[in-house]
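FYI, not all chains are in this one, though none of them got moved.
Chain IDs A, B and C follow the sequence of writing; residue 1 opens each chain.
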Amino acid sequence: MRAVYDDIMATRKTDWINNFWKAIAHDSATLKRTWESIKQIMGPGALDPLTKELIYVAVSVANNCNYCIASHTASAVKKGMTREMFKELQAVIGMAAETNKLVTGYCVEIDKQFELPFGGTK
Amino acid sequence: MRAVYDDIMATRKTDWINNFWKAIAHDSATLKRTWESIKQIMGPGALDPLTKELIYVAVSVANNCNYCIASHTASAVKKGMTREMFKELQAVIGMAAETNKLVTGYCVEIDKQFELPFGGTK
Amino acid sequence: MRAVYDDIMATRKTDWINNFWKAIAHDSATLKRTWESIKQIMGPGALDPLTKELIYVAVSVANNCNYCIASHTASAVKKGMTREMFKELQAVIGMAAETNKLVTGYCVEIDKQFELPFGGTK
């Protein structure tokens, strides 16, 4: 547990551990696995870290996780999210939720023109 | 309806209309309102159009809307999403979904250190 | 099972049984309990049967249940839902989904002025 906490603080350049890690620390396998996965996934890659945080917030809003909204909004601000970006993020999330439901209620069939995403099998 | 269709094709530089618009075209008020909202929201701003598409896909995956996943994955590819970006997008969505549930199941309280996002009232 | 099927057909003035009932008929306790509950809940009361079907469709769209959307849209049409009503139903569902997410993303606190609904304990 200590080693994971130290790595979290070193990686994030911070000196405190937020409640999420404390809660799951009761299960050391989950603590270690979750931290290693997040560290691997959220680091820089083809997408920059701020974009990843925006996506994380969007999923957390869609899934109604208030804790993750709070923690990842904070991370996004730390990585450069401005007030303008925040507003646009929320507008996109709301718009997507609305059209998701119009599509579902109107029973819209997927157009043949849309190709499968990378890796898709159907 | 014609005017909205023309604007969709002109804005998107395409010569076809996908099924979503055809389905809601039965309700001209919804067609017009939805197109104007999407046009306003998805255009360039503090967030670039590709980032907005990634967020749109993320919300659609979280909300299980297969049609919107197909259509906005296509839009994202058109705006520059590479295979690497797609993979990282999916990894972030999956990771967020997992921690959203760990937070919920473990009943994790929001840390005092997380400030309210812009505009929050609680 | 026979008795439940007969009651379904008599109550609905129809001579066929839709797949939902056939699927759960494998569990006679669930078949009986579900039919009796639906019969009790969907009958006329303070809300008329058509309004109840509209609510049923709305919940099924929100929950992404394509089967229930199909079956309860059919029931709603049978009970008088017009094309205009259908359009307005979908528009309300979409709008609610959008504001649900704006509220969540912006962390909006419940106003003191809103009293608890009937029966609420918090």
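Note that a contact is a pair of C-beta atoms (placed from the backbone, for glycine too) under 8 Å apart; a residue touches a chain by one contact, two chains touch by 3 or more.
This one's a predicted model, so the numbers in the text were calculated from it and none came from an experiment.
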{"item": "Number of copies constituting the complete assembly, 3 shown", "value": "6"}
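Assume only the chains that are shown with their structure count from here on.
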{"item": "Leading chain pair when contacts are tallied as C-beta pairs", "value": "A-B"}
{"item": "Chain centre separation in whole Å, for chain C relative to chain B (CA means)", "value": "27"}
{"item": "Centre-of-Cα separation between chain C and chain A, whole angstrom", "value": "32"}
{"item": "Cα-centroid distance, chain A relative to chain B, in whole angstrom", "value": "14"}
{"item": "Chain A: positions in contact with at least two other chains", "value": "61-62, 66, 69-70, 89, 93, 95, 97-100, 102, 104, 106-107"}
{"item": "List of chain A residues in touch with chain B within their complex", "value": "16, 18-20, 23-24, 30, 34, 37-38, 41-42, 45-47, 51-52, 54-56, 58-63, 65-74, 82-89, 91-93, 95-100, 102-104, 106-111, 113-115, 117-119"}
{"item": "Complex contacts: residues of chain A adjacent to chain C", "value": "57, 61-62, 64, 66, 69-70, 89-90, 93-95, 97-102, 104-107"}
{"item": "Contact set on chain B toward chain C in their complex", "value": "24, 26-27, 29-30, 63-65, 116-117, 119-122"}
